[in-house]
Each structure stands twice: as structure tokens, then as C-alpha cells.
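Reviewing the structure listed below.
Heads up, one of the protein chains got dropped from this complex, but the rest are sitting where they should.
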Amino acid sequence: MERSKVKLEEHNGHYGRLRNYINGKWEDSESSQIREVINPATGEVIAEAPLSTPEEVKKTVEVAQAAFREWRETPPTRRARYFFELQRLMEENFEELSKTVVREVGKTLDEARGELRRSIEEVECACGIPSLMFGYLAEDIAPTIDLQAINEPLGVFCMVPAFNFPALVPLEYMPYAVACGNTYIVKPSTEVPITQVKIFELIDKIGLPPGVVNLVHGSRNVVNNLLENPDMKGLSFVGSSPVGKLLYEKAAKYGKRAQCAGGAKNHFVIMPDADLDMAVNAMLSSFFGCSGQRCLAGAVAVPVGDVYEPLKEKFVEAASKIKLGYGLDEGTQMGALVSKEHMQSVLGFIEKGIEEGAKLLLDGRNVHVDGYPHGAFVGPTIFDEVKPDMTIAQEEIFGPVASIIKADDFEEALELIEGSRFGHSALIFTSSGYWAREFRYRVPCGNIGINIGVAATQAFSTLGSYKESFYGDLHGRAESVKFFTDRKIVITRWF
Amino acid sequence: MERSKVKLEEHNGHYGRLRNYINGKWEDSESSQIREVINPATGEVIAEAPLSTPEEVKKTVEVAQAAFREWRETPPTRRARYFFELQRLMEENFEELSKTVVREVGKTLDEARGELRRSIEEVECACGIPSLMFGYLAEDIAPTIDLQAINEPLGVFCMVPAFNFPALVPLEYMPYAVACGNTYIVKPSTEVPITQVKIFELIDKIGLPPGVVNLVHGSRNVVNNLLENPDMKGLSFVGSSPVGKLLYEKAAKYGKRAQCAGGAKNHFVIMPDADLDMAVNAMLSSFFGCSGQRCLAGAVAVPVGDVYEPLKEKFVEAASKIKLGYGLDEGTQMGALVSKEHMQSVLGFIEKGIEEGAKLLLDGRNVHVDGYPHGAFVGPTIFDEVKPDMTIAQEEIFGPVASIIKADDFEEALELIEGSRFGHSALIFTSSGYWAREFRYRVPCGNIGINIGVAATQAFSTLGSYKESFYGDLHGRAESVKFFTDRKIVITRWF
Amino acid sequence: MERSKVKLEEHNGHYGRLRNYINGKWEDSESSQIREVINPATGEVIAEAPLSTPEEVKKTVEVAQAAFREWRETPPTRRARYFFELQRLMEENFEELSKTVVREVGKTLDEARGELRRSIEEVECACGIPSLMFGYLAEDIAPTIDLQAINEPLGVFCMVPAFNFPALVPLEYMPYAVACGNTYIVKPSTEVPITQVKIFELIDKIGLPPGVVNLVHGSRNVVNNLLENPDMKGLSFVGSSPVGKLLYEKAAKYGKRAQCAGGAKNHFVIMPDADLDMAVNAMLSSFFGCSGQRCLAGAVAVPVGDVYEPLKEKFVEAASKIKLGYGLDEGTQMGALVSKEHMQSVLGFIEKGIEEGAKLLLDGRNVHVDGYPHGAFVGPTIFDEVKPDMTIAQEEIFGPVASIIKADDFEEALELIEGSRFGHSALIFTSSGYWAREFRYRVPCGNIGINIGVAATQAFSTLGSYKESFYGDLHGRAESVKFFTDRKIVITRWF
Partner (left out) sequence: MERSKVKLEEHNGHYGRLRNYINGKWEDSESSQIREVINPATGEVIAEAPLSTPEEVKKTVEVAQAAFREWRETPPTRRARYFFELQRLMEENFEELSKTVVREVGKTLDEARGELRRSIEEVECACGIPSLMFGYLAEDIAPTIDLQAINEPLGVFCMVPAFNFPALVPLEYMPYAVACGNTYIVKPSTEVPITQVKIFELIDKIGLPPGVVNLVHGSRNVVNNLLENPDMKGLSFVGSSPVGKLLYEKAAKYGKRAQCAGGAKNHFVIMPDADLDMAVNAMLSSFFGCSGQRCLAGAVAVPVGDVYEPLKEKFVEAASKIKLGYGLDEGTQMGALVSKEHMQSVLGFIEKGIEEGAKLLLDGRNVHVDGYPHGAFVGPTIFDEVKPDMTIAQEEIFGPVASIIKADDFEEALELIEGSRFGHSALIFTSSGYWAREFRYRVPCGNIGINIGVAATQAFSTLGSYKESFYGDLHGRAESVKFFTDRKIVITRWF
């Protein structure tokens, strides 16, 4: 493998019209429909993404299908080596990729660096595919008869990511699928397609055979075209619950596999025996990190008993000091939301909260960010006296809006969580082993944090998710190896 | 645990009106609709099964849901011990259960015994649940932070089986689901519900808490009621591909997990270097065992090259000697089909084969079975000169009808298999390690047999299945542990 | 398999001269040397065990070796079925086996029942051998080249158990070894050989092929004969550390595998935030259960800080109420030690403790047990003001003798544990998640108990052990599957 020292070009301004990456080549879409990509902090258009045509989608699936046989026959150890190379290139381009993330999604540079670190960890994990995809065998299931169970790749898979982690989300699926021997199509988010283009510029350098991984820009129609294609084997989706459920059903209609991650409304329980400073510190990161646009973000703070008053006070005080700004500017602690549209949605929820009678302790509306008059900024917002049936307590806001619901005791806190239709993450702060175990055991959520603000799991494991937060039975990351393969059972006798 | 020596009563005649088993009690359905269960060899009605009401289904899900919490909190080792007890009771009632199978489905007593042996193996395998459901853990995913991934049961699951293995099919799912800590509802096939009733009579003796496993008779409406219920977590289905696909979509519509096993059209390739006598012997069992009503049965014989003539001759000669009869009579080598309706369907395929120009070498129509004038009998039937696009080469007949398609070489044989829309099983007879590997590697089917007539896999493994033969991503048996649990990720830090 | 309802005969008095079980037959040893087996509560001789001759040992290895090939070729599922049968028979003979344990080792009937329950769990776990011994496979390690890794049994293994769990210890190894396809020789403890004879009476009924499992009575010479035999593949030993180390070296000298479990000196740390009543309750069971003759028993109580005074008081008070007696008598809470010799050893340690300056809070010497004047009884004994370098703080006493060492803080408690040359088990009582994690993470012991008096692990897992408490790298129970097999790597290419 050639080890050319490829670097991404630094882009300070406009990324131009984005191209598709099909069959190992960059191609301009023939589509006349485009979507503008806007830097949400500056309001500037920084790229245009085409909404690719049905013919382009069809062609992409075709080349991916055509590349499958030879790719599958490539030894896993060799397949893994491409990801060792990608890992190296991503390390070398760490800063520029991080900045690209900031430009299109609005988060802070440190948040973007964190995302890149996680992204690289996914690639690193996929480097272990030779053992991750081991099959098993049993001798003599009957005299002289042996059984083998082989984890076999299936063909073409595709990925439809959410906007909030432009680098990470596709990499929670693609490297595993591809290392397993499948071929792949990423349809990046139309709101934040640039980072994936940058990552594909690196992928272009690692020498994968043409057609093995592909990138097609587009929107809902492209997703439908992908699902309808008879050669498509399965879909990985990350986004909202309603869209996730819809795609889960649509995939099933066409007989495909699907794993569809949806929304979240995560409760953050603070027990009276918690270390309060630690808890508040974690809450800042949990509720307001990435401006709240994170499936693992805290959304409802549930102080239990006497901790309510001091917690509220400390939380509001600390949150009120968070410095908003452009993610690339030094000192910025919280960036913009992904778009003006999304900002309107978040502001709508705040209005609704007021309207339904919650008490606004900290108001993030009408924030002024020097130098960025057109930015999609909402500041940290905290509601007190929230009732469990209020809209802001039930719906996923995906913004920096915290609801405080006081609970008299642990059981009441638990009931709040059980009452949610989401089941993504739940967090508790306590010094008690007993409460931690009760929480872990009884809470119906896929990711539990004990004294952790964000229950960020490892690539080597998976991301859990229950109830309406997930449709399917196998999740992403290392667990997805089972999703991206099927068991071929071989029974052999010789005479 | 009390170890009373329970035995099933011997039934020689009529099993009466079957009852549901709900919340640990036998209950008469209030439904006015019933379905008669007919012994397909004698034509006699041997039982009536009710089509349970929506209220009964609702109640069953309710009691199963109510039983879940305590059952989940029962240690896996103790949960397993109930299945040790069931294993013992099934061994003790081996013969009577086998005879019940014969009476309702028509197969021979030896075939029924084989089914019971496999059924017991499923129960034995579920006894290993304590280690099968181990989670994993990683220390120090960051300094002082640990990760746990727990395989957690989810709640209520249900099973809708096919008719062909009245004892086995539900036991490929239920013991795993229940040993994992879920509660369960079996809706037996309306055509063959008696054996499950008998098995539930044993289950009734092992002392499970009420509501943990339940049996509800019924048809399509019951399945819909089960799927629509918000407490239902997932469906395991075994049946035809169209129904499987439909239920897969319907389950997805309600956001449930589903694993739906469908039809098959299995090719049996005989290479010129095969041991011909062994091959023919295996073919008899493969094509005509259980009268061809088996998802792993051979359906299309593909002799390659010169082996065509001698194989054909030996196959027809051997098949013509098979003795039809009532499964409980000594000397019977092939029993009845499951029903007169199904017999008509099989006969229709034979007519179609003749019509489309295939050459009928052995005609199983109009067979006369002494003493059983009303039996649903079709004898071994062999078509030669079948073309790949004929109906009998494409469709699942699920009867003792073999199609011979000569292939000039291995590649042509492979193309036949690739051309099928099913992907369940494929078999090859050869003495060559090379052909065996090529076959195993390239054939797109879930169960591969090398010099094996029926690629019957182990409980400890799973049953594979590709293409339209399966909808979902996780199969039954031991593999279903992942289907019947979800990963709860726990991230813990202490300070 | 025949399911005869075999029951052990009830023995109330003398079990006679014990026989070897060789090649499926009970055989009288020709040895003139015998060892008397004495009921330690009554002082009565209840059996005689022969010290078998070198020729008998040689013959036993020969028949085990001769049985190996066919046994290894028996499908794992069938091998497992013998253990399903053994499980059933042990359940049916639960009470009589429990009583036999009491008679020869002196513990209480409830303790013996607990041992039997654990013993059955080992057999149950070995029933899962088909999946526990799965090998793994990788396709295409190079183009068209496949790898298989098979867990293959090796031949004859042997077991030399400790006296304290006459039923359990051999069953922590034998069922796994044998289910894996090896053949086996148990040499029971000369002090407590009867229970194994009773268990082998059940084994005799399950129909194993002759030579697969064998029982040979004897002492050190028999062990040497076993190890020297060229056909012997490995040794599992449970006993004292010096003997364990010696046998580890001797096994290595002959090139054999060995796993040798030795002694323990377990610390029981009570933090100030512990639930004191729970802790004391657990301490009673931990220090005095089985009269302290348990590798997992607590030996040194380490109250931290202010908990010292109240803990000491409650502990002594509770311990002083324990009722000694014959294990088979109702109301007995603590039984006899295994023998008068062992009693002398324990008393010697108590003398030593006094001599070295420890303060005797509760004196178990000279206890009077009504009706059992010849019993090997020592009552609960508690030393206070013990220094870390005293003999009673360092050496394994294996009797009901507790040492209290006060620690000022957690770090001091940890240093005590780190300073021990044993590394078997360590226990902590605390309500704090932080201390629990620190303890688990930093304590160099194989079995950690958090708010548990006896860190009794599962058959499905293993028993850990560090430092001088264990010689080897693979432990018993389910983990021993790797010890009882070797990996055969198969690289295959076809052309």
C-alpha cells in the first residue's frame, strides 16, 4: 500500500458544489436540484449539495453490487488494512476535519475534536474485523458430521445519518459493514454533507477497489430509491423517531433489514447524596454540550428531595455564564444550532413551555453574539416547575433547553423515566451503590450513566436504545457485525 | 422443585375441545368459532380448536406483561432449572408425544420421534442460558470509568409456527425467550394444535409462575391482535414467504422486532464424483421424508454431467418402493400430507408440471393406501426434463414432488441456485474438497449440506436462511438470545 | 437411555470397605494399606478406604486411555446427555448425598445441602458443553484459504480434591473434562472419600462407556503414580498452597498441564458506612460457616475507623450464640471440624495467637457438645488486637478463628490485603459505590465480594485466585474447558 502523505486542503470559505463519490470517482450530479449548505454561525452559504437523481442512485447501487463479489473474497486482514490507513489519514487531518465540522454544524472546535476522536475510534475498532467476524464450529454434531457457522457479508448496505455528528454517525456503521466484506453507500445529511465529503477525500486515497464505498447526496427521494432497489440489503438510519419508524416499516415492506435510531428525552436524576459540584459540572456538558443537539444529552433534570433548591441555584448560575460564539473563535463555550429552521423549532418549544405554565429560570432567546448577527444562536435555557405532561417534558427539543422536575423520592424519579415514550439514555448522580444498581436495573433505557453526564459508549461495544428511540434488534458499532452479516450454516460429512 | 412423576394420558381417539393456557390455568375459550383438527391419514376429526377472541388475546398479553417483572428478576440459573424439569418430562413422555404428532400431522412414527428428539435438544440448549446470555464488560474505557453491556430481556414475545413440526417449531424459540427472562405466548398452528397442548400439559407441571408462558389458539385475527398490542415486543414466525413478509411489514408498522422464516426450494446437486448409492439414499430422505413437508427438504435434483442417467434410474427405482401408510402402523415409510386441502395443492402442482411439459417419471397421484381410503396421501413423484422456469422448478410445493434438472457442469448447477428467489438450503454430493468449498462459499443459501440430505442444524447454533426464505436479521435457536434481549449499556464512574 | 429410578441406599452406620471404580466396574483394591474414615462428630469409624497400588493406578490410566478414542468421537450433544441424567439422579438423591457429606466431613445438614445444590449446578453447566466448546473459524485468511480452530480433548486427566467439600470439588472439574471428550480419574480425599463413592454409584447408572470416568482411592503415592504416567495429560488439584506448588512443579517436570488451587487468608473489610447488622450477619456465615473450612471463608476482620467498637461488640455477641452440634441433629448451627488431627492444628493456632499477644475475645477451645464427647469440635473464636505480622494473621488456619485488625482508613485496610501472600478472596461491606470500585480494582485477589460474606461464584463462570493461592493460568468450572482441550488449528486450501 502506498503511503502518500495526503492532506486535506484547508478551506476557509466556500466548499463549492459537492460531488458524489461513485465507483471510486468523484462525479458531478446531473441533478438540477440543489440544497444550500449554510454555516449556522455566520449565515453564509458554504457549499451546495445536489439532490441526486434516481438514475444516479440506481447506478451507485449497481457499482456497489458489482464490486461486492471481489471485495468479499478479499481476506478480512487485508480489508482491515485499508482502515489502518484511513485511521492514519484521519489522524493527520484531524484539525482540518474538526474545523469542517464546526463550519457546517456550528458546534465548538473542542466538541468537534471530541467527535473526530470518537470517529477515529470507530475506524480503529473496525481494524479488528478479522476476529470480530469469526464464525464458530462444532465437530461431531453427529458421528463424523461437523457444523460450521460462517458470518457472511450480504452485499450492498446504506446509511442515512442525522445532522448532529457530521463525521461520526456514518462511521458508526460504514467501517464495520465494509470491513465485513459488504459494499456501501452513504447518503450524508443534506444539512451537513461537507465533512463526509472531506472524509471521502481521504477514503479516496486509501486505495479501496472502486465501488466498495460510495457517497450520494440527496434527500428523502434518494432514501426511497435506495430502499426500493432490489440489490439493497439493509438500511442504517439515525434521526428522529417518526422518520425512523417510517423507514423501518418501509424497509420491512421491501423485505430489507433495518436498524433505525430515533429520538431521545433523557432524564438526569440527582440524588441527595450526590456530589453536587460534580453533578452540576456534568449537567452543563450534558444539557448544553453541542447546544443540546445530541441523542445522549440530558433534557430533564430530576433533583430528588432536598437537593432541589441548591441544585437549581448552582445549575442556573453556572449555565448563565456559558459563553456563546462561533465555534472556531477562541473562548467559545457553546456554538450555534445547526440552522435557522432548527432554531425556530427550539424557540417554539420555549414559547410552548411558557404557555403551558413552566417557570423560565434562564432564557436563551434573543441572545446577542458579537460579530455573528445572522447566527442560529439560542442560549442555555432552564425551565423550573415543569410538569411531566407538559410538551417540553415529553417532546425531544434537541436544543439547549433544560426542564427541571422535582421528585420527592427515587421511585418518583423512576416513574418519570418509565413514563417517557423514549428509552435512549438515563443518568443518575449518587454516591450510593444501592441507588446505582436500582437505577441501572430498573430504568428502561439503553444507555445508563452512573455519575456520568453523557453515557458515551465505546466503538468496541455498541449504543443501546429502547422503546421509541430505536426500531430494530441490532445496534451499531461492533454489534453491527451481526447486522452486516448473516450466518451460513454448513453441515459436512465425508465418506 | 417437586418432582412428581407426571405422565400424559394416552389418547387413542379424540382429544376434545382444546383449551387455552393462560396465566397458569387451562381455560375454555368463549369463542363460538372453532376449527376442526383432522387426522390426515384417517380423515377423522380428532379435536376442535377455538379461534380465540380479541379479549382473550388482550388478557393473555396482560397476564404475560404482569408476570414479566418478577420473572425477569428470577436468577437465570433458576429459570434454567425449569427447563431441566421440562426436559425430564419430555423424555418420560417421549412416545406419547411422538404419537400425538403422528395423529395430527400424518408423518411416520420414526419421523415424529426424530422431531421429538430435536425438540428436547432445544430445551436442553436453553438450559445453558446462564452463559448464553452473559453480557460483557470493559474496565477503564476512560480513567476510572467502566462499561457494562447487559443482555436484558424485554417483556412479552409471541410465536406463530408452521404446521409441519407441531412439537418442534415453537420450541426453537420459546425456551430461549423464556429462559432469557421474557414471558411468552404461543399461538399454535390451527391445523396441528394438539401436540402443543400436550407439551403445555407438561409445562403446567414444572411450576413456572403463572403468566410466564401461555398458549392461545386461533388464526390470523389472533396474530393481528398480538401484533397490535402495545405490550408485545416481538414476533417469531415460521410459515410461507408471502405471509412471512406480510407479518414482517406489519410488525415493523407497529415498531416491533420480527424474525419471519418463509418458504424454500432447495437444490440437491450430485457431482459426477459423488458416491451414488449414498446420494440416492440421502435423496430419498431429503425429498420424501415427512412427505416433503420440510423447509430443509430437497426439491430440485441437479445431477451434473454423466451422473444424470444412472442417478435418475436409481432414484426412481428406490422412490417407487417407498411404502405409504398410516404413520402409526408398522412398516410405514411415508405418511399422509397434513390435510386434504394441502393434498389438492400438491396435486395441482403435479398437474401444472405435466401441463408445462415436464416428464413424469414417477406418479404419486391416485395412490391407494389399504385401510385409509380418506387419507391425504400423495406418493413419491418425480419429474424429469424440468426447465428452470417451470412452475414446479420455481415454487415451493411442500410435498413429495421431485424435479430433475440436468446441469452440464458445476457452474450451471450454481446458476440454478442463484436464480431461485429462495435461499434456505442447498445440498451437494461430491467427494471433492474443492467442489465442496466452492459450493459452500458461493451458494447464497443459509444452510449448506455437504454429502448430507438434510442440513439439519443444532439447537446450539441456529438455522440459517437467505433471500425470500427469511425476513429479519437474527434467526432462532441459540442465536435468538440476541433477539430476545437488548443490550443495556452502563457507564459508571465513582468519586 | 434407560431411566431406571435408581436411589442410593440409606446408610446410617458403616459404609464398609470402599471400592475403586475402574472401567465401569466396582473393584476391591488389592492393597493391604487402608485409611479409616471417621465421622468427626461421633468419632466412629464409618468406612475404610484403600491406598491403591501402583498397578491399580496404572491399570486405571490404561482403561481411561483406551476409552478415550471412542468417547471423543461421541457427539458432544450425546456426551452432554449423560450429565442431564446425572443431574436428575443427583436431584433424586439430594437428601441422602447431603447426609453422607455431613457424616464424613462434619458440617451441618444445611451446609451440606448448599454444597449439593452447587454440585448439581456444576453438572448442569457441563450440560451446555456443545456450545461451551465451540471452536471458531475464519474464511479467506488468504484468498481461498480458510482457518478453523477446534477445541479438541486431549486424553486422560485426573483430579485430586481437598477434603472440605466432599461432593463439590471433583465436580468443579470432572464434568467439564468428560463432557469435552476426555476420560477421567478422581482420587478422592482419603479423609472424606465416601460421598464421591456415592456419586459414582449414580454415575454407574447413567450408562457411560467403561473407562470414561474412574475412581481410585489412595494418598500421595497414587498422585505420584498418576503424574508419572506418560498417558496422563493434566492434573487439577485443590488443597494447601505448599502441596499445590509441589504438584505444580512435579506436573511440569513430567511436561503435564496443571491447575493447582491452594490456601487462602481472606480479609473482610467493614467500612464506616456499612450496614452493620448486615455485615455482622454476613461475618457469621463467612468466618464460621463450615467451621471456617472453606477457601472463601473470612479470616481477618478489618473494621475501618469508628466502626471498630460497635462491630466488635456485635460480632462477639452474635458469634457467642452459635450452637455447635452434630450436623444431622436439628438446630445445629456449626458442626465439627473434619478430624481430630485438624482440630489439634486449629487449637495450636489459637495457642500461638495467645502467645504472640493477641487478645482472645471469644474462646472456642474446650467446647462441650452434649452427646458427642469424641467430636472434633472447636467453637467460634475471635481474637482482637491482632497485628499483621502475627502467625494468626498470616497463616491459613482453616478453622473458626477470626482475627480482628483495626484499620484507620481504607488505604490501611488495602495494605493489609496487599501484604498477604495469598490472593484468594477479599470482601468489603460499604454502601459507597466509590469504595466498592476502589476495592474491586485494587485488591489483588481472585474473588471479590461487595457486601457479600462469601464470594461464591457460579459454575458458569469460574473461581478466581491470585498469588500463592493458585498455581496455573486457567481455573476450574466453565473456564476449565480451555484447560481440558487444546486448540487444533486447521488451514485449508482446495484446488
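Each chain gets a letter, A, B and C, in the order it is written, and its residues are counted from 1.
Methods note: contacts are C-beta pairs under 8 Å (C-beta built on N, C-alpha and C of every residue); 3 or more make two chains touch, one makes a residue touch a chain.
Computed from a predicted model, the values in this text were never measured in an experiment.
Among B:39, B:148, B:196 or B:266, the one in contact with the hidden chain is B:148. One of A:139, A:396 or A:486 touches the chain omitted from the figure, and that residue is A:139. Looking at chain B, the residues touching the absent chain are 73-77, 130, 133-143, 148, 150, 152, 430-434, 436, 450-451. Touching the omitted chain from chain A are residues 1, 3, 77, 80-81, 84, 87-88, 91-92, 121, 124-125, 127-128, 130-132, 134, 139, 144, 146, 432-434, 436-438, 441, 458, 460, 478, 492, 494-495. If you put the missing chain back, the residues of chain C touching it would be 136, 138, 141, 145, 147, 149-150, 234, 245, 248-249, 251-253, 255, 257-258, 275, 278, 431, 436, 440, 445-452, 455-458, 460-464, 466, 468, 471-475, 479, 482-483, 486-495.
Definition applied: only the chains that are shown with their structure count from here on.
Inter-chain spacing, taken between the CA centroids of chain A and chain C, is 50 Å. Chain B has its Cα centroid 39 Å from the Cα centroid of chain A.
Averaged C-alpha coordinates put the centre of chain B at 44 Å from the centre of chain C. For chain A, the set of residues that touch two or more other chains comprises 136, 138, 141, 431, 436, 450-451.
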